[in-house]
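A single protein chain has been omitted; all remaining protein chains appear in their positions.
Naming follows writing order (A and B), and every chain is counted from residue 1.
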Amino acid sequence: MMADGTAETARPDSGYNFAYLDEQTKRMIRRAILKALAIPGHQVPFGSREMPLPYGWGTGGIQVTASVLGPDDRLKVIDQGADDTTNAVNIRRFFARTANVATTERTQEASLIQTRHRIPETQLQEGQILVYQVPIPEPLRWLEPRESETRKMHALSEYGIMHVRLYEDIAQWGRIANSYDYPVQVNGRYIARPSPIPKFDNPKMDMNPAIQLFGAGREKRIYAIPPYTKVKSLDFEDHPFDVETWDEPCALCSARNSYLDEIVTDDRGTRMFVCSDSDYCGQRRDAGHRGHQAPPAGLLGQTGGKENR
Amino acid sequence: MQDGQQAPLLKAEGITHNFGALRACDDISLEVFPGEVLCIAGESGSGKTTLLKVLSGRLAPSAGRVTCRSDDGLAHDLYALDESARRQLMRSQWGIVEQNPRDGLRMGVSAGANVGERLMALGQRNYGGLRATALDWLGKVEIDGERVDDLPQTFSGGMQQRLQIARNLVTGPRLVFMDEPTGGLDVSVQARLLDLLGGLVAQLDLAAIIVTHDLAVARLLAHRLVIMRHGEIVEAGLTDQLLDDPQHAYTQLLVSSVLQA
Partner (left out) sequence: MYVAVKGGEQAIEASLRLLDAERRGDPEVPELSLEQIKQQMTLAVDRVMSEGALFDRELAALAIKQARGDLIEAIFLLRAYRTTLPRLAVSAPLDTSRMTLKRRISAIFKDVPGGQVLGPTFDYSHRLLDFSLAELARDETPIEEELPPAEPLPDTMPRLVDILNQDGLIEQDFPDDTQRPVGDLTREPLPLPAGRDIRLQNLARGDEGFLLALGYSSQRGYGHVHPFAGEIRHGYVAVEIVPEELGFAVEIGEVDVTECHMVTQFTGSAEAPPQFTNGYGLTYGQGERKAMAMALVDRSLRAEELGEETTSPAQDQEFVLSHSDNVEASGFLQHLKLPHYVDFQSELALVRRLREEHDKARTKDRDQQDAAE
C-alpha cells in the first residue's frame, strides 16, 4: 500500500512522452490490439520495444497499458491479486512517473487494470480494460517448440495435441493436473493461454463485459478477448473442468468464493488462508464481514479503496 | 483388388524430383486402387523413399502431378490444394507409418495417448471412450492392454512399430503409406509384423503403398509390385507374376540374389 501517495503524484519525468512510449509506437501497438480484438484469441506479432523494465517483468502488459492509457484514466495495478506487492508498486510507480495518471486500488473504480497472475474477484464492467502480463503466449509451446510449426497448427486448428496432454494427466493422475495457465478456447476457434492465472480465474474470462488484452513483450505478441466472448477451458466430457476450493473461508473477511493465499504464520507450520485479492478482502471487511482471525476493527488501518491523483 | 469399374485412390503422373544435380525420381507414373497393396521395391538410393514422400503429400515434386480421391469421390490435385486442405485430407483419409517408429510416435506420451491422438484431433472428447478404443486397438496389434499407460520408449522395436500402426489405423484411413515397416527388426519379429499387417489390410480393406528393399515383404503383402532403379521404374506388374517370371535384367538380378540368400 502506498504510504501517502507522494511518490505517485510526482510530476512525470521530463524528456519522455506521455506514458513513456512515443506516439508512433503507441499507434503501432493500438493497430495490433485492434487486430487482436477482431480475431479473438489469435496472437498478433508486434514490434515490441525495449523497455526500461526487464523482459519477463511485465514489458508486454506495460506496452499495452501505455498504448491505451489516457490522461483521464484511473489505473489499478495488481500482482498476485494484491496492489501492494513490490512488482505492482513498481509498475504503478512507472506510470505515475511517466504519465501522471490517477491510480486506485478499487477494482470498480479503475478504468484500466494491469494484472499479473490474477483476475480481480469483483465482477468487471463494460468499459473497463483488463491488461494481462504474459510470459509465454503460445499454448502449444511445451508440445511443439517450433514457432513456424505452432503457427501452422493454429492456422489449421490442429489442436488434437492439447487434449493429448490432458489425456496423459488423467491416465497418470486420475485428473487433469494443470492448475494455472490452463488453456482455453476463445470464441470456439483459437486456443490461447490465459497467462499464469490460477484456473480458479478461468471462468471469469467467459462472457466478461470488460475488454481483456494480453501483452507478451519478450515474445512480441498481443492477443485479446473482446467483451462478451465465449471462453471455454479445455476438458473431457467425463472429466469436466473444475476449479480449486478451500475447506475454510478467508480468515480475515470470511469470503468463501474467493481465491485464498496460504500464509505460513510460524515455524511450526501453522497456516492461515486469506484472500489473494487484497482490495476485495478489504472492501468486505469495510462492509463489516469478519473472518475468524480478523484483527479488531481499526487495527489494520485503512484497507482497500485508496485513491491517488 | 483392382477393379475396372473403380477409380484409383491415388494416381501419380510423370513424377520427377531433383535434389540439386541429382535426379531422385524420373518421370514416374503409377496408380493405386481401393483395397490394393502396392509395393515399391529397390535398393537404397533407387529413389523409392523420395517417391513415397511425394506420393504422401510431404514433398512437392519438381515436376508431375499426384491426384487423390477422397471419401466423397472427388479427385484432388494434391499439390494444387492449399496446405490446410492437404493436411485435412492427409489427416482424415491417410495414414503414414515411418520406418523408424520414433519418427511416427510421440515418444513422450503413453501408448494410449499415441493411439488416441488422431481421434482427439477429430474432436472426440470422451476420456472413457478414448481409452476403450485405445485398449481395443492395442489388442488388435497384439500389445498387452496393461501397457496402455507406458511410454513407447519402454517398448521393443517391434512393439513400437505395431503401436505406430495402431495409431495410424485408429481413424479408419483408406490408404496407408509405409516406409520399410520391417526395417531394423529381427527376422522373427519381422515375420510376426508382416503377418499382422497382412491380416489388418485384408480385414479393413485398406489400400497401402509400401516401400521396401526386401522382396520377401512384397511377396507376402503386395498385390502389385513396382521395381525401381536409379529413379526410374524398370518393371511393374502383379507380384507373383513379376517375382516368378522377371523380365528386366535388373529384376532378375534382384530376384536371384534373394533366392541365393
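Heads up, the rule we're going with is that a contact is a pair of C-beta atoms (placed from the backbone, for glycine too) under 8 Å apart; a residue touches a chain by one contact, two chains touch by 3 or more.
The shown structure was predicted, so the numbers you read here are calculated from the model rather than taken from an experiment.
Chemist: Using the definition of touch stated at the top, determine which of A:Tyr167, A:Tyr259 or A:Tyr280 touches the missing chain.
Modeler: Result: among the candidates, A:Tyr259 touches the missing chain.
Chemist: Touching the absent chain in the whole complex: find that residue among A:Phe46, A:Phe95 or A:Tyr159.
Modeler: Missing-chain contact among the listed residues: A:Phe46.
Chemist: Using the touch definition from the top, which of A:Arg27, A:Arg146 or A:Arg256 touches the missing chain?
Modeler: Touches the omitted chain: A:Arg146.
Chemist: Go through chain A and note every residue touching the omitted chain.
Modeler: 1-3, 7, 16, 22, 45-52, 54-57, 59, 79-82, 84-90, 93, 116-118, 135, 145-148, 173-175, 177, 179-181, 196-200, 218, 220-221, 244, 246, 251-252, 259-263, 265, 272, 274, 276, 278, 293, 295, 300
Heads up, the rule we're going with is that only the chains that are shown with their structure count from here on.
Chemist: Could you tell me the distance, in whole angstrom, between the mean C-alpha positions of chain A and chain B?
Modeler: About 49 Å separates the centre of chain A from that of chain B.
Chemist: Touching chain A in the complex: which residues of chain B?
Modeler: It comes out as residues 83-84, 87-88, 91, 106, 109-110, 112-113, 116-118, 120-122, 125-128, 130-131, 148-149.
Chemist: Touching chain B in the complex: which residues of chain A?
Modeler: Counting only chain A, the residues touching chain B are 152, 155-156, 158-161, 163-165, 167-168, 170-172, 235-239.
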